[in-house]
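The complex appears here minus one protein chain, its other protein chains still in place.
Letters A, B and C mark the chains in the order given here, with residues in each chain numbered from 1 onward.
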Amino acid sequence: MDFVTHNYFGKLPTLKNPILIEGLPGIGNVGKLAVEHMIDTIKAKKFAELYCKDFPPQVFINSDGTIELVKNEFYFWKAKKEKQRDLVLLTGDYQGLSSQGQYELVDNILALCKKLGVEEIYTLGGYGLGHEINKPKVLCATTHKTLVTAMKKHGAVFKKNEPGGGIVGASGLLLGLGKLQGFKGVCFMGETPGYLVDPNSAKAVLHILKSITNIDIDLTALEEKAKEIEQIAQQLKEIETGGADKVEDLKYIG
Amino acid sequence: MDFVTHNYFGKLPTLKNPILIEGLPGIGNVGKLAVEHMIDTIKAKKFAELYCKDFPPQVFINSDGTIELVKNEFYFWKAKKEKQRDLVLLTGDYQGLSSQGQYELVDNILALCKKLGVEEIYTLGGYGLGHEINKPKVLCATTHKTLVTAMKKHGAVFKKNEPGGGIVGASGLLLGLGKLQGFKGVCFMGETPGYLVDPNSAKAVLHILKSITNIDIDLTALEEKAKEIEQIAQQLKEIETGGADKVEDLKYIG
Amino acid sequence: MDFVTHNYFGKLPTLKNPILIEGLPGIGNVGKLAVEHMIDTIKAKKFAELYCKDFPPQVFINSDGTIELVKNEFYFWKAKKEKQRDLVLLTGDYQGLSSQGQYELVDNILALCKKLGVEEIYTLGGYGLGHEINKPKVLCATTHKTLVTAMKKHGAVFKKNEPGGGIVGASGLLLGLGKLQGFKGVCFMGETPGYLVDPNSAKAVLHILKSITNIDIDLTALEEKAKEIEQIAQQLKEIETGGADKVEDLKYIG
Partner (left out) sequence: MDFVTHNYFGKLPTLKNPILIEGLPGIGNVGKLAVEHMIDTIKAKKFAELYCKDFPPQVFINSDGTIELVKNEFYFWKAKKEKQRDLVLLTGDYQGLSSQGQYELVDNILALCKKLGVEEIYTLGGYGLGHEINKPKVLCATTHKTLVTAMKKHGAVFKKNEPGGGIVGASGLLLGLGKLQGFKGVCFMGETPGYLVDPNSAKAVLHILKSITNIDIDLTALEEKAKEIEQIAQQLKEIETGGADKVEDLKYIG
C-alpha cells in the first residue's frame, strides 16, 4: 500500500474546464456539510475513493452491518446549462492526522486535479468565533488578487488580518500548495460559533457558491438541520443553567 | 531491518483454504485472550514471528531469565474432521503504535495471508461499555452483506450504528484494507466493561467461533480465569467503598 | 513534493565569500526580529523561498486578501564598501516541527549554503532568563575555538556552562551539523525575559553584528518597537496587580 491509495470506479470522468469544490471535516463541520449537501442536491456521482496511511486506522459501520475503511471521496457533476461549469467535489471522513501527511495528501489531490483538468479550486470551511452569531458572514481568501474583487461581487467578505492565524488544514493547503503549482483558488470560511456542527454557516457558504456556480441548490434541508441543532444548543444551555431536567432526547447529530 | 521483519520457523505451512483468526491486545484484551486460549486448547503450532519498528523498543523477560523482543506471532492448525477448515491464528504483544504503522503492519499481514491462501478473516476484539454486564453479547460487523445473515445464525448481534465510533485498530483495519484487496471478513466484538482483562467476554466470542469453525474448544480454563478476575474486581470495589483493609493479595493478572 | 521544496526567483545570486545570517522564530522572537530588521534596513533582496512538509499545514493571509503558504525565505545583499562582505539572510514563519524534520531542513539549508559559497554562519536567537533585565547581554557559542577570541572583541559574552541546556533548534543545529560539514559558525543569544517578543534583545544582538559586518544598521525602528512592547508589558503587569481597568488597547504585537 502506498501512502495514498486510490480506488477508481471505472474510468476517470472526462470533464470540461472543471472546478474543484472541497469540504472536509473541520470547525463546525461547515465545509463538509456544505459539500455533502451539494452532492446530494445536485446528484453528483462518486468516481473515486482515496485511502491514506495518515488517516486513523479505523472502519465505520454502515447501517446494514458492513464496514467502510475511513476515506476521502471524489464526485463529479456535469454542467446542465450555459454559464455553469463541470464540478469535482471532494469530501470525506478525515483530514490527514500529521503535518507531513497533510502536505502529502494535498499534493496527491492536486495531482489528481491536474489529471482531471481542474485549474480552479474552491475550498470551504468554518471560521470559529467562540460566540453566537445571528447571521454568519462568509470570509474569503484567494490565491490571486484579481479573485478578491471577483469574490466580493458574490457577497464574500474580506477582513484585514482575519483570520489572524491564517487557514490551517486542507482548505488552506490546497490553495497554498496549489498556487505554487499554477492553480487559482478561493477559500470561503463561514462564521460559526464552532461548538456544534453548523448547518446555518454551511448555508451561508452555499449561498455564495450558488451565485458563483450558477447552480440552483435547494437549501431547505440545511435549514431544517439548522433548526434541529438550534434546539440541541438550547437544551444544552438549559442544562448548564439548571433549567432542564430531561436530557433523553439529546444526542449529537453529525 | 525493514519496517516489518519476519522470522519463519522452517517452511511456510501448506494449508487448504485456511481462515485467519486474529486477536491482538485491545479493550479488555478480549481478542488476545480468545485467540491465545484457542491456540493452547487446539495445540496450534507457531510457524512465524513478526517484529516491527512501530512496536515499542522493548524486550520481555521469560521466567528462565532470557529475553524476547516484543512481537506478533502466527500459528497454524490443520482440520481434523469434515466441516472443519485449516486455521491461521495471529496474536502478539502489541499493535502498531502509530496510525501509519498500523496501516503498514496490516498491509504486511494481508500479504502473508495471500501467500498462505487465506481468503477469509475473523478478527476478535472487545466492545467497551463502561459499565458492568452479566451476559456479554457479541457484536458483529462484516465486509460483505451476505456474511451478515450468516453470522446472525451463529448468534452474533448486529446493532444499528454500534459501535458508533466504528472499529479502531488491527481488527478494523484487517477488514477495511482486506476488503479492498479481495478478502472477506468478520469482526466479533465481545461486550466488556473494559476496566480489566475480560475472560468472560473472550468466552462469549469463542462460543460463536466454535459454532463457525466446528471445532470443540474447551472453555473451562477461561471460566476459571473469569472467576479470578471477578474476585479482583470485587476487591477493588471494596477498596473504593472503604470495605477492604488488606490489599496484599491483589495483583493485576494479564 | 519533496520534503523540502525550493522556489527560486531567477538564478541564484553570484556572491563573493558570503556569510549566512539566520534568524528564525524562537524565544522572544529575538533572531527573527533581528534578521527581519536587518533585511528591511539594508534593503536585502529575496531570491528564494523554501517550503517544507514539516511546517504546519497552514497559509497566512496578506492584507490584500491573498494567501501565502508558510515558508522560510532567503535574501542576499552585496557588500558596498571595503571590509564588508556579501550576505545571505535567512528568516521565516516556522522552524521544523519534529526533530527529524529539523535535521533534514538544516541539512538542506547547508546544501544551499555550499552552492552559494557560504563558509561562515551566524545564527541569532534569544536566551530566556525568565525574569526582567535592563541591559541584555549577548551570549555566544562557536564552532571553533579561534572564533571565541574573535567574538569577545566584538562584545559577545561567554559564560561557562551557559546556556546549560545548550542550544535547541535551527540556531544550534546549523552550527552542529555545519561544523561536521566544514562550516565555521557563531551563535548569538540575546538575553530576554522570554515572555513577549523582545526588540530590545534583538537590538543588542544587532549591535554586535554591526561591529562584525561593518554595516551601518539604523536601530531606531527597533527602539520604537521596544517602547511599544514595554507599554504592553506594563499594562499586563497592571492587569495582574488589579491596577488596570481598561484592556481595550492591548493587543499582541508579533
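Simple rule for what comes next: a contact is a pair of C-beta atoms (placed from the backbone, for glycine too) under 8 Å apart; a residue touches a chain by one contact, two chains touch by 3 or more.
Computed from a predicted structure; not experimentally measured.
Visitor: If the full complex is used, which shown chains touch the chain that is missing here?
Guide: B, C
Visitor: Using the touch definition from the top, which of C:Gly155, C:Gly176 or C:Gly194 touches the missing chain?
Guide: Only one listed residue reaches the unshown chain, and that is C:Gly176.
Visitor: Which candidate, C:Lys11, C:Lys43, C:Lys81 or C:Lys160, sits in contact with the chain we can't see?
Guide: C:Lys160
Visitor: What does the interface between chain B and the hidden chain look like in terms of residue numbers?
Guide: Residues of chain B in contact with the hidden chain: 1, 5, 7, 51, 53-61, 63-70, 97, 101.
Visitor: Over the whole complex, note the residues of chain C touching the chain we left out.
Guide: Answer for chain C: residues 96, 99-100, 102-104, 106-107, 140-145, 148, 158, 160-163, 165-170, 172-173, 175-177, 179-180, 187 touch the chain left out.
The criterion applied here is as follows: only the chains that are shown with their structure count from here on.
Visitor: Linking chains that touch, what shape results: line, ring, star, complete or other?
Guide: line
Visitor: What's the call on chain A versus chain B, same or different interface residues, using the half cut on shared numbers?
Guide: Mostly different residues: under half of the interface numbers shared.
Visitor: Measure off the straight-line distance from the CA centroid of chain B to the CA centroid of chain C, and report it in whole Å.
Guide: 53
Visitor: So which stretches of chain B touch two or more other chains?
Guide: none
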